[in-house]
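Every protein chain of the complex appears in place save one, which is left out.
Up next is chain A:
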């Protein structure tokens, strides 16, 4: 249904009051969601948004900047939501005037909308410190997607960034820019980071952690001016004279409620738009929610209060006023790998008791502040598992004198000392305890949606949105699932798929230890809940069995993705592309001629040089594949496995043979690596490269396995990825000879083959297991590398048959031909086309 079609010319839907919302952000849209839930048919709704896009989760912008998420993944309400609820969205056209007399708003583009009720949700503006140079090109704030895009563009071309502001937002910006490869300096006016949320000790731990990641943190740094060169930012000069070079400056010093429009129309605005407990402004027909408001003297810049406000607003409109009484807030920092939680007041004082626990070796610091036997503040660093529990005690103002002794050890100990079960901890949370901070979902709401049939984390995510944003509450949601549904969702954390309650590691171990030799056997013995699995677990099991029993397990074609079954890449139009192997990226006239001939003979539509230095022939029909392979085989070429979870290519530069900088024969080593490892099945695609010198022309530092040749030998790098999330390799060692490089490659590949989860590339695998673990597996015992390499060679002795040759010779021709055909003529009994019965 089209929104506009249901609205008549005056903009008024028959029998409905007109609600106009100024602000298409988190508060505005959340308020509309609550209103639709509380009184679904009361309003015809129009939303004005200043940004030309649908409603998205602003607090996840830091994840977009860090490359952990795409914009699509942080959209809260897609276009369908507006359409389905007949909401008229006017995006990219901000309201510039409110006429309270006429009850109309006017947009910059001249759109006029009348209202019965007006909701202002204009949020806040980033604060820009008034120093010389603040308007230069290259100075940005961190508030909306445009800012993120400006930062991403800068990160592509620039090297050095200065982030002014060491609060939540500034540090998330700094983290994102650092992950994007920039050298980042954070300038913070106060002596410790995040001083509003952290005490000195936690601030110090955070500073050390960020410095350990390569950022420079300057505290007590007072910005004097932003320095210009050629009309652009060149650096930042502090008041003490220090100068820091920069081609990007991010101002993230704070936000200010945006009450400009409200003030101009005569609504009472102090620091923010003044509202009562029902979110009503000084004009009874005008409401306001979110960061733009001031309630009981307080303005909020966090998400949780916003949900409370929206609920109060909707309750009031539904004539069931509950009233908003203000919010106690808690904070988590969205910087991957830094666990940090803070809530309430931790400034301490005379009648406050501080309970502190430090575990230096594990990098854990916890501090709970108690006053009059009640928790009034908590700071957790390194282990934030009990954050929700402390926050709950704080909000409830519960008397903790009974559990005072064990309070600092967390809920498991404090609530009896008998149970270390995380489920018990979650069970003890109150119904209105917040589970998902991103989407403002309480425990009662999650349990409600589980009781209504959501029996997996994914189902909970799509129903009530808990854990659908940053994901930091996933373990809480899992515990609630386990608690509510009992054993039905046991081990849901990393289960292979919905068909089993077991995770990848458990299944792999069972295959080896209990000697399972077929997919049906695994499914039977491990109690699969579906008759024959699904498209997720079947390819994984096929791989695990193949890896565990080389030469013994018989590959299951029906559990292979089409690309591997047909040894070619399926393309969007259902045709295939074919990539012959070019060892080390080297080819010759004979091979080029064969590729040219195949291209013409089978009417291929394009030949493309791939990112891995191979030639890809596009537009081949399924039926023609065996003939194409036969022709390429005749020229001595074999399958490039460009379609498989297997070794793809080994990229090389020309090395010492031609290059004036080359230190070793990188092309030769690349060819040897490829000839050693081609045809091997892997958990995911696997790419290698060899660069002849540290100039790294073959880009070996973003490959799964990379070699950089140096004068003294070979640097060995692992775990790189040039894909969705770029990751630079880790150096794991240096070797002197080609033989050692080859041996280490074989050992590393086998370790990855035997340990990683199916569809897990080396980069996330190395991060999950830890670089130290990988190193220890390879180097702790001098016997390991030869043993792993030997297992790889054993496996390779069965898998280095060219799949093209077998198919071109007629094997499995049934996969390429039709089983029969239907003509247009009249039906006859003899319409059957003769086919060979399958085995």
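Keep this in mind: a contact is a pair of C-beta atoms (placed from the backbone, for glycine too) under 8 Å apart; a residue touches a chain by one contact, two chains touch by 3 or more; residues count from 1.
One rule holds for everything that comes next: contacts and distances are computed from a predicted model.
Between the listed names "Carbohydrate ABC transporter membrane protein 1 (CUT1 family)", "Aspartate carbamoyltransferase", "Nitrite reductase small subunit NirD" or "Nitrogen fixation protein", the UniProt record for the complex's undisplayed chain reads "Nitrite reductase small subunit NirD".
Considering the whole complex, the residue from A:88, A:538, A:581 or A:641 that touches the absent chain is A:538. Which of A:242, A:285 or A:530 touches the hidden chain is settled by the complete complex: it is A:530. By the touch rule set out above, chain A reaches the unshown chain at residues 462, 530-535, 538-539, 557-563, 565-566, 570, 572, 574, 622, 814, 818-824, 827, 829, 831-833, 835-839.
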